[in-house]
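Here the complex is missing a single protein chain, while all its other protein chains stay put.
Labels for the chains are A and B, by order of writing; each one numbers its residues from 1.
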Amino acid sequence: MIRKFLFLLLLLVLETSVAAAQDAVTLTYLVDDTQNSQDTAQALADAYMAEHPNVTITIETRPGGTEGDNIVKTRLATGDMTDIFFYNSGSLLQALNPAQTLVDLSDQPFIENIVESFLPTVSQDGQIFGVPTGTAMGGGILYNRNIYEELGLSVPLTWAEFEANNAAILEAGIPPVLATFGDTWTSQLFVLADYYNVEQAVPGFADAYTANEAKYATTPAALAGFTYLQEGYEQGWWQPDYATTRFEQGLALLANGEVAHYPMLTFALSTIAANFPDQVNDIGFFAQPGTDAEANGATIWMPAATYIPQTTQGAKLEVALDFLGFIASVEGVDAITAAVAPNGPYLIVGSTLPDTVLPAVQDLAAYIDSGNSYPALEFLSPIKGPNLEQICVAVGTGQMSAEEAAASYDLDVERQAQQLGLPGWD
Amino acid sequence: MTVRKFIVSVWLDVTALIIIGTIFVVPFMFIFLTAAKTGPEAALFQFTWPSQFQFFENLREVLEFGDRRMLLALWNSTILTVGSVTLIVLLSALVAFVMQRRRDRMASVVNSIMLAGLIIPPAVVPTIFVLQQVGLYKTLIGLILVEVAFTMPFATLIFRTFMASIPGEIDEAAIIDGASPLQVFFSVILPLLRPAIVTVIVVSSVAIYNDFTGPLYFLPGGQNVTAQLTLYSFISQFSSRWHLLFADVVIITIPPLIMFMFFQRQIVSGMTAGAIKG
Partner (left out) sequence: MKSNSRPRTILRTYPYWFYLPAALVFGVFFVVPTMLAFYFSLTRWTLFDATFIGLDNYERFLNDPQLMAGLRNTFIYAVITSGLKVIISLPLAMLLTSSLRLKGLLRGIIFFPVLVSTVAVGITFASLMQPSVGLINTVLGALGLPRPDWLGNPGLALYSVALVDVWKGIGIATVIFIAGILSIPLDFFEAARLEGETWVKFRYVILPLARNATFTVILLSFIGGLRTFDLIWTMTRGGPGFASDVLTSVIYKQYQAGFYGLSVAGNVVLFILVTIIVYPLMRFFNRAELEL
């Protein structure tokens, strides 16, 4: 009798929860306005909606860079965030104060599907907040392979070889390095993508830096990134109009072989693949070279993640969690791959890259497979100074020396650490 | 007039027209031409007639972009402008009325505060803080009140100046007839202030419609766009679609153009009178 009653109760509960799930739910998904992020989010939303006809996921876009950080920060702080949102992992996430603003996912079953090394970049105080959305990326040099072939150049393993290549390219009348300071965030790559080399020279730099014990200005290996920007300006490596060229204009120049190198993240590849499908196979990737050819390797960016703010509740929260589970599944990965050319490996257990990945992605995979890769500093330390992009532009346009820039960035980092209330900075 | 003098004077006219026209009209022609081109042609930034004229197609594309965000933005801008200007006219006229009639110590204090309000730049982040405390951050009402506070000094000074030309005997007569102060204000003073009201309406609606900093700080968020903000966010979204960016510029320039055609005289005199506002 009691059994029967319980069974009926269970049925009833199931019935109502199924009914609840059948109610129409609309989720708004905030993503940045790069083509890559928009396409990724759209592909996930479309695939999910196809299976769940009662759910509608609409994409809302925001600008990238510091501007976008500010939008995300204020919308979270004022309780006005969309139901789910896409945002960087690592130090930028830390600045959002996630333990107070985001839904903890550590109890969710889908966390098991995520490659473990990713989890620290979306965690705070032992809680986990995001699922990786898209692929990991390499930060380094994208280059036009046709130019390398024509001039008989080979991939440089040291900075000196890179300089020699640039000299040869310049002699051939082609600007060796693309600078797109019109979108200021693109200026930081020489500094950020040099982290593999910094780690080789100063093992454990990230921890010392977080503890206020290591500085850019006083660590020669860390200063090097700024020096490269200064050198680029002084040697005339940049193309004409570099101060105002925008990111997408720059990609066209690279794809068409009007410049040879672009210090960039590999996520740019999918935009090139979308806009220049015939030329994307001419683009290769190599790690930003350092001083030692033996210790050559790539700096890796963790994928951005999708998060749920604490303001999402009730049926919306249920659907949002289910959608995050979908993102963290092989199915979700396949949905992305079908729409966006992968820029690197996925961090979902059991997922595979298609056989026909872009050549530049194969280049990147070679570094990872051979164990010659290391995460970028922003995934190892919670501190990233917000003014780095302007400082890099100032160096790249000859207004500041590398030393001044490093000192100025140290000051910026100090402010950020104090603002975050980290120990050891007051 | 001799022939020579006539030629000289026509020559001056023509030269002035060519120089001023080039400097001030060519940029607007450039906007229109670019807004009428195809994407790739617009990206060349050339000052040429579009090889394929698709002005109206571009306008429609901008209006329909992203769930008709543009229409929402124009609607928000309309509410913002109408709401703020109404409040500005009412509140400032009340202040100016009492201030100009009393001319006591209090009035001179109010006057100096208004003057200071004209000059001192607003403290933006603390304003965000206050808006949050009163629960109006990121609401149109909040932004309207902020715009009212920022524009009120200018309007009050215009009204005060004009009020001086309305003799006090008129109010007294109305009072003797048994009117209450509010009745005096609404049925006697306000109608007489009409020319000043037109000036204030025209000048402040142009200023508020065109305001970029206010919405940027106080009204972030997708559903809250104003006309000026669409332009700003389209800079990044349309990074290589210049034809659409300029079509947006055209749409946004239409309201001030209409204002200009109908109220040129009031605008010019109002801006001269309230010149100190900048």
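Things worth noting here:
In this section, contacts are C-beta pairs under 8 Å (C-beta built on N, C-alpha and C of every residue); 3 or more make two chains touch, one makes a residue touch a chain.
These numbers come from a predicted model, not from an experiment.
Note on the undisplayed chain: of the listed residues A:Ala208, A:Ala243 or A:Ala274, the one touching it is A:Ala243. Here one chain is not drawn; of B:Asn58, B:Asn76 or B:Thr127, the residue touching it is B:Thr127. Residue-level contact of chain A with the missing chain is found at 66-67, 69-70, 73, 77, 95, 181, 184, 240-244, 386-387, 390-391, 393-400, 404, 408, 411, 415-416, 418-419. Although one chain is not displayed, its contacts with chain B can still be listed: residues 9, 12-13, 16-17, 20-21, 23-27, 30-31, 34, 44-47, 87, 90-92, 94-95, 97-98, 101-102, 106, 110, 113, 117, 119-132, 134, 145-146, 148-150, 152, 156, 161, 171-172, 175, 181, 184-185, 206, 209-210, 212-213, 216-217, 227-228, 231-232, 235, 242, 245-246, 249, 252-253, 256-257, 259-260, 264, 267-268, 271-273, 275-278.
The criterion applied here is as follows: only the chains that are shown with their structure count from here on.
The touching residues of chain B, when paired with chain A in their complex, are 66-67, 132, 137-138, 220-222, 233, 236-237, 239-240.
Contact residues of chain A toward chain B in the complex are 30, 33, 58, 60-64, 67, 71, 74-75, 78, 80, 82, 183, 246-249.
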